[in-house]
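Comments concern the structure below.
Chains shown are a subset, placed as in the full complex.
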Amino acid sequence: MTLSPEQQAEIDDLRANPQPTLRTVSEGMEKHLYSAIPVLDHGFVRVVDYMGDDAAICQAARVSYGKGTKSVQNDEGLIRYLMRHWHSTPFEMCEIKLHVKLPVFVARQWIRHRTANVNEYSARYSILDREFYIPAPEALAAQSVVNNQGRGEALEGEEADRVLRYLRDDAMRAYDHYEEMISQEGQKGLARELARMNLPANVYTQWYWKVDLHNLLHFLRLRADAHAQYEIRVYADAICDVVADWVPFAYKAFEDYRMGGATLSATALDCVRRMLKGEAVTQENSGMSKGEWREFMGVLA
Amino acid sequence: MTLSPEQQAEIDDLRANPQPTLRTVSEGMEKHLYSAIPVLDHGFVRVVDYMGDDAAICQAARVSYGKGTKSVQNDEGLIRYLMRHWHSTPFEMCEIKLHVKLPVFVARQWIRHRTANVNEYSARYSILDREFYIPAPEALAAQSVVNNQGRGEALEGEEADRVLRYLRDDAMRAYDHYEEMISQEGQKGLARELARMNLPANVYTQWYWKVDLHNLLHFLRLRADAHAQYEIRVYADAICDVVADWVPFAYKAFEDYRMGGATLSATALDCVRRMLKGEAVTQENSGMSKGEWREFMGVLA
């Protein structure tokens, strides 16, 4: 990621001028405000604004008149209770606004999370920068041989070289042509809204993304998961670190009940009960398909 | 509205302790934080938290890297442009959290606005207070004789007295019985989740309601409108005053383009064009039904 000196100066300026507020302040979040966390080769995530903290979750849960917090200890227990029993509305009382720079193919996955507010850089109106995601060598993964949707080990040698050459050359050529097509020197110049169609999906875009904590945690559960595509997972991981500082109790409960937890079916629970009674349960007598059994064994391992 | 001394002390305490923040601060909104604005006989609205200001709307519209604001003058023009052309996403970048105390029949209308976050006081878990909305004499309106959904003039004399007596007596009796039914003195006591069904729809409830500015303005357009029921309109009016202090440019544009504006159909626009050319347009030659024509005349009056 490269911030221009002007951008860095602007961030420094914003961080240098605290103002008094009567609102709830999350100390952990104030540390992050405006600073850009680098992700991938040219991307970043930065917190632009936030509302609420752990106490706001409890306040909403209690709908008590005032602070709603009796003691820090109680708050953590209440938050764990809410998370365990899928009470979602109190977590909706916190809100975060992020500025994200990301490749278009990542943006296309991200936007599928509908319960969020988005303002994206417009390539109808403005000219995109010459910035493309080129994977680091260790991220240049082969197609999985066991899973249509997965990755295998990294490519190597000649094959890796050729892929990187294709990705770089095609991106540069596409951008050269993009510039030539929209140029108004000695010609009319193609409309920007059309010229952009020549750019590949690894071009970077950016947006403001605002979401409540409940929906953010749902996003993180899916996108910080080991099965998520690496290129969106690194964004989710960066956001996890921010959330851990913002609402530490909620984040710890999230780690325990969601990220580290697992949902077992009625059939799987029955198998667990049989196994605890000493029965030798196998896939054949489990009532599960081979795929389900393999996943179940993974959970118990 | 009656705040207990403890509640007032808590508000005073919250207002006495500003903390430094790096976030955007709306001076106009800080004045309102936590204070209860009285609405109806026992209700209130109070701002519990907020995110963003006029500049945040412009920042999102520009998706520029930093502040996104060039000058105050430009910001107002941009906000007017966005409002005029129905660009909704930049207004979604601001968020407000309100604590509202309101009668249940008002809450039932309010909740129909789905794009918001709500945590309501639970009458399954907790005991409702003995507080009921009893209209002021001037709000004791007769059924409209021209409009199934409207109100006519205020009831008077014996009729008004009887209505008030019924409302008061039925509410008090229902609450007495509610208390008797849930009492655990000398009996098991009916479950709260059942006992609440005896309470009439003018009983007060309360909730935290969090919404983005775009959806809030949509709510205000419908509920601060002259055709909205008086009992929800007074809440909308109170919120309008808050919004005017929070995001003054957006609120002024909202007043001009939404509250004071009108949508004309193709047929109505054609009539306006004909009238401006000097033609005598009547309902008969307008292409509109009588109802539409009456509304159209109302807009031009």
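Miscellaneous remarks
A and B are the chain letters, set down in written order, and residue numbers restart from 1 in every chain.
Basically, a residue touches a chain if its C-beta (ideal position, glycine included) is under 8 Å from a C-beta of that chain, and two chains touch if they have at least 3 such contacts.
Not measured: the values here are computed from a predicted model.
The complex is a homo-oligomer: 2 chains are shown here, and the full assembly described by the structure file contains 4 identical copies.
Everything that follows uses one rule, which is that only the chains that are shown with their structure count from here on.
To fit its Cα atoms onto chain B, chain A must turn through 180 degrees, a value rounded to the nearest 5. In terms of their C-alpha centroids, the spacing between chain A and chain B amounts to 35 Å. Those residues of chain B whose C-beta lies close enough to touch chain A in the complex are 7, 10-11, 14-15, 17-25, 30, 33-34, 48-52, 56, 59-61, 63, 65-67, 89-90, 92-93, 95, 97, 99, 117-122, 206-208, 210, 212.
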